[in-house]
Each structure stands twice: as C-alpha cells, then as structure tokens.
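Incomplete set of chains, arranged as in the complex.
Chain nomenclature is as follows: A and B, assigned in order of appearance, with residue numbering initiated at 1 for each chain independently.
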Amino acid sequence: MDFAYDARTNELRDRLLTFMDEHVYPAEPVFADQLADPARTPWTAPPIVAELKTEARKQGLWNLFIPGSHGAGLTNLQYAPLAEITGRSPKLAPIALNCAAPDTGNMELLADFGTPEQHERWLRPLLDGEIRSGFAMTEPEVASSDATNIETRIERDGDEYVVNGRKFYITGAMNPDCKIFVVMGKTDPSAERHRQQSMILVPRDTPGVTAKRGMTVFGYDDNDHGGHAELVFENVRVPVGNLIGEEGSGFAIAQARLGPGRIHHCMRAVGIAERALELMCRRVNARVAFGRPLSEQGVVQDWVAESRIRIEQLRLLGLKTAWLMDTVGNKGAHTEIQAIKIAAPLTVEWILDKAVQAHGGAGLGQDTPLAELWAGMRSLRLADGPDEAHKRSLARRELRRHA
Amino acid sequence: MDFAYDARTNELRDRLLTFMDEHVYPAEPVFADQLADPARTPWTAPPIVAELKTEARKQGLWNLFIPGSHGAGLTNLQYAPLAEITGRSPKLAPIALNCAAPDTGNMELLADFGTPEQHERWLRPLLDGEIRSGFAMTEPEVASSDATNIETRIERDGDEYVVNGRKFYITGAMNPDCKIFVVMGKTDPSAERHRQQSMILVPRDTPGVTAKRGMTVFGYDDNDHGGHAELVFENVRVPVGNLIGEEGSGFAIAQARLGPGRIHHCMRAVGIAERALELMCRRVNARVAFGRPLSEQGVVQDWVAESRIRIEQLRLLGLKTAWLMDTVGNKGAHTEIQAIKIAAPLTVEWILDKAVQAHGGAGLGQDTPLAELWAGMRSLRLADGPDEAHKRSLARRELRRHA
C-alpha cells in the first residue's frame, strides 16, 4: 500500500498545473467576456476554447482520459488526479484537454463497442476534438433510471432503423457542433428486461431530429457548452450499420459506459471542492464582522475543517475506485463506483453551500463561480440515475453478503 | 389558548383561496408566456400582473399586510395565514394584493416614520400600487450585516444631502417602475455604533443614480419583478426633507422595518413548502420505478412525512410570532422573529430539495417552479443578514438568561 502518486502522474500533474496557471485561469475572464458578446452564436463554445485546445494538444495534454492506444495510455489511477485538477476550472480545463463529458464516455463507448466504420466516421473526429457528441438516455415522461421504462423505440425496417421518442437533459446537444447522438431505445419491448434496449448512432442532421429547447439547471442554461437539450425523434431513419453492438445490448453497454464517466465526474468534483474551499478561506480571511475577521468565527472554522475532512475522504475513495477499475475491472469495482457517485455530489454540494454562505450575497450571483458550480453539482445527484436508485442497488449487494 | 383562526381570518382565507383558484393559478401560464415575449420591456411586470391587481383591489384583497388605517386593518396574526396562501404562487399572488416585498416593508417604514410630505409623495402611490420601491442596504464591499461596516455616505451640504456609495442585491430596483429607493448610509461615522446610520429617500431619476446591472440568484435574474440591482450613487443630491426620521436613527428604523417583513417572508415560505409538498406527492403518486409507484418507496415516504412534520412546526412558530408582535410588540417578539427568520429558509429549502429530487431531471428546470423557488429560499438564508449573525444574536440573549 502506497499513497504516493507514481512518476508519470507526478510529471503530468506538474505540467497540468502549469498549464492551468499559464493558460486556463487567465482564460476565465476572457471566456466570460466572449460569452457576453451579443453577436455570439448561441450554445457554441467561445473562441478562447479552441485556443486552449490547440495549446493543450501541443503540450501533450490531450485525451488523457482514454485507456489504451487512442489517447495518452494512462490508467484510471493515473488519470484521476489529473481529472481532479481540471475540476478547478470545470468550464474550461476539461474541454481544453478534450476530456469533457459527454464526449469522453461516448469516445470510450465507441472505442470499446464501435465498428471500424463507426471509429472512422465518429471516433476519429471526436478524438481530434473536431466535433462534439451527445448521449441521449433520459426521458421526460418516465422514471428512466429504470431502463425498462424507456419509451423511445428503435424499430428495424429493412436496412434501416426507425427511431421515435423524446429525450431531455441531453447535455451539449443544443450545440450545432454536436454532430452525433448516441440514442438509447427499445428494439424489443417483449424481451427479458435488460435485453430490450439498444443503442444507435443518430447524426444531428438526420431528418426528424429536433433540438426543441434548452433545459435549465437552477436557472443556468449552460449555453457556453451546448446546454441540456430536449430532443425529439420523429420517424428518424438511420442505416442498420449505425447500431452500436448488437440488438439488446443497450443496457449492458450503458452500464459499461457509465463507470469511467462517473469516476471522472467525481474526481473533477474533488477539484471543484478544493477551489470552493480556497475561495471560502480567502473570503473569510479578508472580511470583518462584529469586530473580528470571519475566519476567527467558530462556525466558519467548523465549515473549513469539515470541508477539509470531507474532501480528503472523498478523494481517497475516488482514487481507490480508480485503482480497483484498473486492477479488477469496472464490474469488480461496482460498489465503489456507486459509492463515489453517491458521495461526491452530496459532499461537494455541502462545501459549495458553505462557500456561498461565507460570501454573503456575492455567493449567490455571477461574481463568483460558486452558485453555478453548486447548480452543476446538485444536478449530479440526478444525472445518470438519482442517488436513491444507486443506494438501493448498493444496499442490496451489501445485504446479500450477510444473507 | 386556541388554535382556530378567528372569523375575520376565516372569511378572508375563503375569499383569498377562491381568488387563487379563479385568478392566480390560471394566470401562471399566462405570466410565463408574457415573460417569454421578446418584445417585453425588461425587468417590468408582464401585463397580467396589472389585471390581477385590479381584480384583487376590486375584491377588497388589497394592502392586507399593513396594520392601522392605511390598509385592511388586520393584525399580524390575521394577516399571517393570508400571507401563507399567497406564498403558494409567490410570483403573482403577493404583488396582486399589493403585499409584495420590498414595498410592504417600505410602506410600513413610511407609515411609521415618514413626514406628511413623504406620505403624500411616496406612501400614497405605493398604497395604490402605482409605483414600486427599493430598499438599499446591502453593500458589495463589506459584511453589511454588521451595520458599522456600511460605507455609503450621506453628507449634509446646505439644504441637501449628498449620497455616495454602492449597493447590490437591491430587489426590484432594475424595474423602471421602481421610482424610489430607501437608502441606508452613514451620516456620522464617528458616532456611537448604532447612531452612525441614517435612511434617506432617493428618487430613481435623481442625477448620479445608476442601476448598473442585475445580480443573479443561482442563475435566475428575477427579471419579472425587477431583479436584484447593483446600484451606484455618485454625488447624488436630495433635499434634506428626504431624510427619514432624524440623523442617526437609521439603525433603529431598520430594526423596526425588518420585523414584520421577516414574518411575511416566513409565512409565504410556509405556503411555498405546502405547494412543494403537494407537487412532490402528485409526482410520486404518478411515477413508477422498479415495479412500484415512487410513493410506495420508503425513502420517498420519509421525505413526505418529514416535510409534513416540519411544515406544521414552522407554521405554528410563524403564527405564534405574529401573535407576539400583536400582543407584546416587535421588540418583545425579538427572539421569535429571529427564530422564524432562521428556521423558515432552511426548513423550506430542505423540502424543496426533496421535491426536486422526487421529480428527477424535471425538478432542476423550467417545467416545475421548484428549482426557482429553491433559489429564492436559499437566498433568504442571506437576505437581511446571514443565519449566522441572527443565531449569534439569539444565542447571546439566551445565554444571558442563564448568566
């Protein structure tokens, strides 16, 4: 047992930290200004993002997330501390490194389950950061965390599949640069419950696809990275070659896809927590009320201490999970993946809430990143299944161990 | 001791509930449509609001909040259950009845401390619902919950006062119909700590007044009711007759003003909680996951039960506080006023969080009022002083009782 990062991780951490200092943090106000430009095309990334991508790629900080030969060849354990660092500037750093959701999960999915044609047509431009992608699973009309509820249909008709359905909260999908959707639907509603679903690739420009509106998250539309779309699929026809894997494999592929994505989200959440704690400390060191700096007031000290204690535990759980994924596989790490998916949003949301409170009114608004980070973290308690569904599943495994 | 509402309260509750059913709830979708109209003047109330005001006034549901001869002549205890009902549609019902913050507090302040000229010039049109008003206390640069930190200056110069300073999160102040600001500043920074401050009336159109931008609250700009402005006062000159009360009375007036305002906010919060609980119940009764309605799942039942238990306690504390204000005065009810100010936002925020979670993704966005209500409730934990300042003050009184 050893808690020190290995040499490659340390070397990449150093380079990434330098990149953050030299390029990412200075880009934050530029990004804000560009977003405020009324001439901007809605839902697209401001130009500074492309500049950051070019620079990151030049520096070899590119596709760090993907195992194997497609990217930097890191293990999950090596990538996790880097993902954490990108979480400190979550609107810029992940996309700069081509490590942003939902593309990361989609790239992994295509790498693992895609055909050579699918690799050529979609994986390649994604790995090059030329296009973006969407993952269309959640539906407005049903509790889609239970995959048997999914109502979207994917029906074979000759050499084509016909897709009909409605999805919402499809992250990034309002962005015109989001060229391809991975759509989950049912090919056979009469099959065994986890063999009813399939996944299929639907290009954005296919007739019958409509990005109807951007859903908001606590008032934020996330316009800067393509928002969260409501998508309608009406008699959308795609060639049979667009199916990912085989008919009935949708549920299994979804399970496989979500594991790494969760760990990335959670490690970035640790970085968000570190930034929030830093902002909180700076603020309370600087403000005075009732004759003393806020930093000397006991309740504030309690927040600071609790934040540090919770961050340390959360990071370790994330790293251990990454290590398990590397050593026993995503299936063997099932409990830990669920544990971190449950723990991270709730923990970091708590820290952000305290950081907001420490800032007074300013914490609520646009002059700090805290409120928006909070909204994102709060949405993670629902994204990819509500906490309650994950807890239920985790508990049932634990209970069976003592049956 | 008697927990039944009196006859007048019951009669007004019945009329108000009918008004809600016949006018307010049906107006909600109209309001949303009018807000989405691109031709709308930003920060102003959509036309449906004026219609509701006309109807409410016609029905005698007008100025219910203000004691004495200016309004309906209700006690706080009689008004509290009505304020609760208006909380069920907080964007429409309070303004429809001319009972919306911050006008209510400003009207009470003018009624209690204003000169006849001030009554004629500002109180009258406010009571008639013809103009709106702002209360400018919070400052961006200091912890202004400690009034000694306030940096805005109000300096006498001949027959005028000159106001210089910066305020933010001034609710309603982006609205061009918000014609008058009550501004808190220091007339004598060298005086005893609670005699340094004064309040003064500053008309919106006075040279040197700038409504610089609308601050957001978790992504919401509250454009529909005038937002939350950052205001700049640069060498703003107003006649000496605009002072409220006397020089040095600002702190005392603020204390007096905030009491009733707090109880109104808190009773509306109870109404918000009731609506959230209702929405939560309807949702979980309607959705099925893993083979059972969500309403039969234990964790959801726990939320429902806890919500009901907490609402009952909160409402009773609000009513008791109102009764104390009526019987022993705002000063005698100091502890209870602080208690409800602390308890209401946190309790209702918790219930809203669970209602959001019960709705899945839909809870985060624009298809239910929950996320926006949450943001408003979260901001109440800071508005008019952070919870921590109130707890400190309440605790010190309790501790002295046992010294």
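The criterion applied here is as follows: contacts are C-beta pairs under 8 Å (C-beta built on N, C-alpha and C of every residue); 3 or more make two chains touch, one makes a residue touch a chain.
Just so you know, these numbers come straight off a predicted model, no measurement behind them.
Asks: How many copies of the chain make up the whole complex, given that 2 are shown?
Replies: When the whole complex is considered, it contains 4 copies.
The rule is short, and it goes like this: only the chains that are shown with their structure count from here on.
Asks: Chain A to chain B: how many Å between their CA centres?
Replies: Computed from C-alpha means, the inter-chain centre distance equals 37 Å.
Asks: Show which residues of chain A lie in contact with chain B when the two form their complex.
Replies: Its residues touching chain B are 138, 140, 142-146, 149, 168-169, 215-221, 228, 287-290, 294, 297, 299-300, 356-357, 360-367, 371-372, 374-375, 378-379, 381-383, 386-389, 391-392.
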